[in-house]
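First up is the structure itself, then whatever we jot down about it.
Removed: one protein chain of the complex. Kept in place: all other protein chains.
Each chain gets a letter, A, B and C, in the order it is written, and its residues are counted from 1.
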Amino acid sequence: MTPISRITYRRRVQFAETDASGIVHFTNFFRYVEEAEHALWRAAGISIAERDAEIGWPRVAASFQFKRPLRFEDQFEVDLVVAEITGKTIRYSAVLRKDAELAAEGSLTIICVRRRPGEPIRATDIPPHIRSRFAVAD
Amino acid sequence: MTPISRITYRRRVQFAETDASGIVHFTNFFRYVEEAEHALWRAAGISIAERDAEIGWPRVAASFQFKRPLRFEDQFEVDLVVAEITGKTIRYSAVLRKDAELAAEGSLTIICVRRRPGEPIRATDIPPHIRSRFAVAD
Amino acid sequence: MTPISRITYRRRVQFAETDASGIVHFTNFFRYVEEAEHALWRAAGISIAERDAEIGWPRVAASFQFKRPLRFEDQFEVDLVVAEITGKTIRYSAVLRKDAELAAEGSLTIICVRRRPGEPIRATDIPPHIRSRFAVAD
Partner (left out) sequence: MTPISRITYRRRVQFAETDASGIVHFTNFFRYVEEAEHALWRAAGISIAERDAEIGWPRVAASFQFKRPLRFEDQFEVDLVVAEITGKTIRYSAVLRKDAELAAEGSLTIICVRRRPGEPIRATDIPPHIRSRFAVAD
C-alpha cells in the first residue's frame, strides 16, 4: 500500500454548528479538521482509535486563521496534508474552501502515547505499522 | 447521610450553545439536564462516572417539551427531581425556568450496567451503596 | 413535484460525538435526527432556514429511546418519516439502525413561527408553498 500524505474531505454545514451570529461557531472548524484527519487514517487502512488500543493520539497543538464565514447548508472541503512526521508526532496542515474561496487555514499536531491501566500516559515512538502508512507531502 | 431527591442547578447560556435562529439549540437542553443530574450525584457524595468503574449509567430514554426559548447570557435554573427508582433504573423529571417562567420540561431515564473487558454491556441491579443515596421525591 | 414523506439519511459517528464511556453521547442522537430532517427538506427542494426568512421552525418536543450504543466510526442510518401535519406543526418519527439492528427510536415535533423585528415570536399557519411539499407517510 502506498503511503498517504493528503485527503480532500467534503462536508456540509449542519444547523447545530451555527451560532446566534448566523455563522459556523469557530470551534467547529477544529471538528472539521479532525473529521478530515480520521478520514485520512481510514483511507490509509487504519483507525486512529481502535477499541481497547494501548496507543492513543492526543492533540498537542491546534490553530486556525479564519478568513470567511461558513453558514448553514454551505458545502465546503477540507484539504488536509501531512506536513511533518517526527519520531513521536504528526503535524497536519489544513485549508478549508467553499466554492474554491479560502474560508480558513489551520494546523493540528498530534502525539503518540501509550496508555496502560494504572500507569500515567506517556509519549512513545510511532509504531512502524502506523508510520509506514503516512508520508510527508511535497 | 440523608438520601437526596432533588436539586436546583443554576446556569447561564453560553454563546456556543446558541444557533443561527438566535436561540439555544434544543439539544443543549438535554445537556443542561445531564449537568444537573451530575450535580445531584455530587450532592449525594458520589460521582456518576468514577474512573475505571465497572458500573456505568447509559441513558435509555430522554424527552423534552420546549415552551419558551433561551438566549445568550440568559440565566436559568434546572429543577431536577428523582421521579422513580426501580431495581435497575432511575427516572428524573426536569423543569427549566428563567425568571420563574417555564422554559421547558423533560424526563431522563438511566439504567445501571456492568461493563467488563471482553463481555457485552449488561443491565444490572443498582448497587446498595448507590441506591441508598437517593430517594424518590414526594 | 411529488410531496415527500420520508428519507433515509446515512452517517458515520465522529470522534467528537463520543464521550468518556466510549459511546456516542445521547444528545447527538437528537442532532442526527435534525440532520436527517434538514436532508428531507433539501430533498423536498427547500431549506428549513433561508437567510433572513420571516418564518422559522423551533422544536416544541423531542424524545428518544436508546436501545443499543453507537461507537466511533460506526456507520448507521436514520429513517425519518413525516408522522403528522397539523395547521401549524409537523411531527416526525425516527428510527436509527446500525447493520439493520435498532439503535434508537424517537420523535421530533416542530412548529411554524413568524419572526418580525421588535415583535414577539408567534405561531403561524404553515405556508401553502411549504405544506404542499410534504405528505404524511402511510
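FYI, a contact is a pair of C-beta atoms (placed from the backbone, for glycine too) under 8 Å apart; a residue touches a chain by one contact, two chains touch by 3 or more.
Please read all numbers here as calculations on a predicted model, not as lab measurements.
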item: Sole residue of B:A49, B:L102, B:A123 or B:V136 that reaches the chain not shown, by the stated touch rule; value: B:A49
item: Absent-chain contact - pick from A:Q65, A:T86 or A:S132; value: A:Q65
item: Sites on chain B contacted by the missing partner chain, in the whole complex; value: 14-16, 22, 31, 34-35, 38, 42, 47-49, 51, 71-73
item: Where the missing chain touches chain C, by residue; value: 15-16, 18-20, 22-23, 25, 27, 52, 71-72, 117
item: Residue ranges of chain A at the interface with the undisplayed chain; value: 20-21, 23, 26-28, 30-31, 34, 49, 56, 58-66, 69, 121
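Throughout what follows, only the chains that are shown with their structure count from here on.
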item: Copies chain A and chain B touch via same or different residues, half shared test; value: same
item: Longest centre-to-centre distance from chain B, chain (CA-based); value: A
item: Centre distance in Å when chain B and chain C are each reduced to the mean of their C-alpha atoms; value: 23
item: Averaged-CA centre spacing for the pair chain C and chain A, given as whole angstrom; value: 28
item: Inter-chain centre distance, chain A versus chain B - centres from mean C-alpha coordinates, in Å; value: 32
item: Multi-chain contact sites of chain B, meaning residues that touch two or more partners; value: 20, 23, 27
